[in-house]
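Remarks on the structure that follows.
All protein chains but one are shown at their positions in the complex.
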Amino acid sequence: MIKAGIAGASGYTGGELIRLLHGHPDVELTVLSSRTYSGKSVGEVFSSLRGLDYQFEELAPEEIVAETDVIFVAAPHGVAMGYAPLAKAAGKKMIDLGPDFRFKDISVYEQWYKIPHSCPHLLAEAVYGLPEVHRSAIAKASIIGNPGCYPTSIILALAPLLQAGVLDGSLIIADSKSGVSGAGRKADAGYNFCELTQEVRPYGVLQHRHVPEIEQELSLLAGASVKTLFTPHLVPVIRGIVSTVYARIKPGYSRESLGDLFAQYYRGEPFIRLLGAGSHPGTKAVAGSNYCDISLDFDPTASTAVVATAIDNLGKGAASQAVQCMNIMFGLDEAVGIAGFPLFP
Amino acid sequence: MIKAGIAGASGYTGGELIRLLHGHPDVELTVLSSRTYSGKSVGEVFSSLRGLDYQFEELAPEEIVAETDVIFVAAPHGVAMGYAPLAKAAGKKMIDLGPDFRFKDISVYEQWYKIPHSCPHLLAEAVYGLPEVHRSAIAKASIIGNPGCYPTSIILALAPLLQAGVLDGSLIIADSKSGVSGAGRKADAGYNFCELTQEVRPYGVLQHRHVPEIEQELSLLAGASVKTLFTPHLVPVIRGIVSTVYARIKPGYSRESLGDLFAQYYRGEPFIRLLGAGSHPGTKAVAGSNYCDISLDFDPTASTAVVATAIDNLGKGAASQAVQCMNIMFGLDEAVGIAGFPLFP
Amino acid sequence: MIKAGIAGASGYTGGELIRLLHGHPDVELTVLSSRTYSGKSVGEVFSSLRGLDYQFEELAPEEIVAETDVIFVAAPHGVAMGYAPLAKAAGKKMIDLGPDFRFKDISVYEQWYKIPHSCPHLLAEAVYGLPEVHRSAIAKASIIGNPGCYPTSIILALAPLLQAGVLDGSLIIADSKSGVSGAGRKADAGYNFCELTQEVRPYGVLQHRHVPEIEQELSLLAGASVKTLFTPHLVPVIRGIVSTVYARIKPGYSRESLGDLFAQYYRGEPFIRLLGAGSHPGTKAVAGSNYCDISLDFDPTASTAVVATAIDNLGKGAASQAVQCMNIMFGLDEAVGIAGFPLFP
Partner (left out) sequence: MIKAGIAGASGYTGGELIRLLHGHPDVELTVLSSRTYSGKSVGEVFSSLRGLDYQFEELAPEEIVAETDVIFVAAPHGVAMGYAPLAKAAGKKMIDLGPDFRFKDISVYEQWYKIPHSCPHLLAEAVYGLPEVHRSAIAKASIIGNPGCYPTSIILALAPLLQAGVLDGSLIIADSKSGVSGAGRKADAGYNFCELTQEVRPYGVLQHRHVPEIEQELSLLAGASVKTLFTPHLVPVIRGIVSTVYARIKPGYSRESLGDLFAQYYRGEPFIRLLGAGSHPGTKAVAGSNYCDISLDFDPTASTAVVATAIDNLGKGAASQAVQCMNIMFGLDEAVGIAGFPLFP
């Protein structure tokens, strides 16, 4: 059994990790760390998990590392930096669901997150935890920077096109719609039920922190600098992101030939579902799961591909993707513990 | 033109009052008082009201009274007590949307709201602002205790039965379902969109502060003490209360004869809509309006009436009822400014 | 492996059965029967299940029985009657999620469902599939009448009180709030998203078909005739029922002593979660699961208990309860395949 611990276990991502790791046949949950809820049972913090025996405690990072084989850090930026050296020294693995270990270029991190990075050497060896792109590196990694939710949905939309070199020019337009859980378990009147029900609205236009992460990974795939215009929108669903991505394609391609690139790139992927022509991805078909559904449309006149993806921002966009990485790191079947299908309706 | 001011104008009820009073042909909005938002324009606080010219300011109660003919107090309990003596002294009118002036028995107020009442003499002359029950007293009043949302929905369900003396025994069961706006514009993670969407749940069972207010008014109507078992539920709608009320009826009545009592009691009422057999009230048909829809069912075996009512908790349950009272107090057509129909769908 | 088939597999309950039985380690899904969708893959009918290999087919009842050890009938009333004699003759088991095998008294069935019952002898031996009440009979049964969703939520609220004989009088008031999925996968403008979003409304007041089923089981538990006033409400959630049940209690009881009755009655039950004082059940904490959460409040003045329960109408109210019955009938661990926790948020 793999001993797993969660730091920052009382937020939405933490709760999803508890649900998944509790149900994982090869995992024993040994630590649920939370400052706010220390001393409370899991059921007091997550009514859905009433009846489960776990208790939140407040432990020092050293103690958490000592009691676990792998630590999931589901906390704001800056926290995982404190765990990484301890985990490394103890030969343990760490999966950070925040941004501390996602960037190749430390200055990008420091510019966007406004704090210095305390362990650049570990940043250098950390792996961006997107299995469909970096699987073999993940298998050998001890520190994972688990991708952000928006980046996951956008990179998966474009990886086959960028790797095949069919992009015309270097500009991508990504128009994303996210459920509210992406903002976390917030005590903020702006996130009150009454303010967001029946509301659809762009926010953080051209300024979202996920832009540098998206551009880093797209550029790596393209082998050249890729610029992204990114517009996130808040939509009144609890879970789910739909990203609609517009990319100009070099002459000579069709919906079919581009579709072949997707089929090749994602051959054998357990969590990618490519939809047939006329079918489009939606949040409901992926909620609570690790799936990413992808559709492809193509306008030959404008030579532009319209790729739409749907993921659960707390699933493939956070917790279940982290478990997928863990499975790969520990040599398990990649789908174990995260193979469940969404509820319908 | 009646000069109207609002104290506590930045909450949900305050916003609804602004919308209604701005559109009222006989009213000029002269003061919008808010400590938190002083200096902001209305559109910065209520995006729906962008384009309106009002500004929030922080004024002393004396100043507000000086600039208005009628003050609407949309603030937590304890606030209106500070305004009432000033308004009285200045010969102005005050409509309190909180509980300070709803109770006949000061000890009930003090027991439930845990603060002493600072002006018992004004409490004694204040009128409970439910026009369908206390219209003539409202017309003469200078201080109104505007009813709570749940009490409005429950008293209107029972007034015809209690006044006719057909209740068997003294126990009422009232099972109410309320939209989330009833809790106000709260920065509380428990009211986050994600926590309440898809959620239905009882709360405050047998302990809600509206119980004494309900029992006071039902007992007045019955001419005898009436006991109420009240179970409020939170339902995932923004606006609206549906109350389903169960009352044991003396022998000898039928659905038809009870229906006649409703028809008589509410004859000519502009905001009561009695539904035919088989039709039941819902939140959508009243949202944004001052209507109260009422249905009546009767089980002859159990000799029990099931009366269901629907109101908008911010409308007939708060702001538009307050405007209805104002219209009556100033001798205007009772429906002016609040005659709008709900949106559909 | 148990060979399981589903007749009427393309509705909401059918889809939930597919999800659960596909994930059940001791079950092989051998038949998905649907007239409407014959020839379609599962993913074409349930986008959530894209990637699963099953196909809908239209088979004669005889063929379905031949290919299965247990048949789940998720079809309108009248259908399961056609399967029961075939299953019986072939020594197979049948679990009907409709009403055909829920009634002890055939005339009650025929009065409420307006069709003659074609196999009264099988009705007589069928067992009402509520494990917490009829577990040992279920273990020996070959035909199960799986309980309705409302009855499940109401019977579980009252079983401890009725069995202990503490009810004063014979009248129960049950006020239930149900998610829209209870109405099925309907092409009816009245169930359009726009008509039900933001809507809360009673319906079928005093006339719902679940009343005779509720009264049958409550009366059995009480050992005497129990009368129920039942008011169902539609609330804008997808899944979930909250039932708030009011029962007059004989003198001499308290919240604590009544609570002890619940603790005793439900001791060791894997899917009943009794909530502590001040905590109340909600739809989100049970959605997608087989749990029933129960709270108890007591008003000593009115000597009335207020019991609130929450279930998922498609889970404990239909599909997962049917799987729970199957587990019992086949001697498996009762929780296998249905032990998952709800998503949160």
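Some points to look at:
Which chain is which? They are A, B and C, in the order written, and residues in each are numbered from 1.
The criterion applied here is as follows: a residue touches a chain if its C-beta (ideal position, glycine included) is under 8 Å from a C-beta of that chain, and two chains touch if they have at least 3 such contacts.
Note that the coordinates shown come from a computational prediction; the quantities given were computed from them, not determined experimentally.
Among the residues B:69, B:199 or B:293, only B:293 touches the chain that is left out of the figure.
Only one of A:34, A:48, A:216 or A:295 touches the absent chain when the whole complex is considered: A:295. Which of C:41, C:55, C:197 or C:279 touches the hidden chain is settled by the complete complex: it is C:197. For chain B, the residues in touch with the chain missing from this view are 12, 15-16, 19, 22-23, 46-52, 181, 185, 198, 238-239, 273, 275, 282, 284-289, 291, 293, 340-345. Counting over the whole complex, chain C has residues 12, 180-181, 185-189, 191-198, 236, 238 touching the chain that is not drawn. Taking the whole complex into account, chain A touches the unshown chain at residues 171, 173, 175, 177, 179, 192, 194-195, 197-203, 205-206, 227, 229, 231, 233, 235-240, 242, 244, 246, 280-284, 287, 295, 297, 299, 301-302, 304, 306, 308, 310, 345.
Note that only the chains that are shown with their structure count from here on.
Every chain gets a centre from its CA atoms, and the centre nearest the mean of all protein CA atoms is that of C.
In this assembly, A is the chain whose CA centroid lies farthest from the centroid of chain B. Our note on geometry: chain B versus chain C, Cα centroid distance of 39 Å, whole angstroms. Chain A and chain C have Cα centroids separated by 37 Å.
Multi-chain contact residues of chain C (touching two or more other chains): 198, 238-239, 282, 284, 287, 345.
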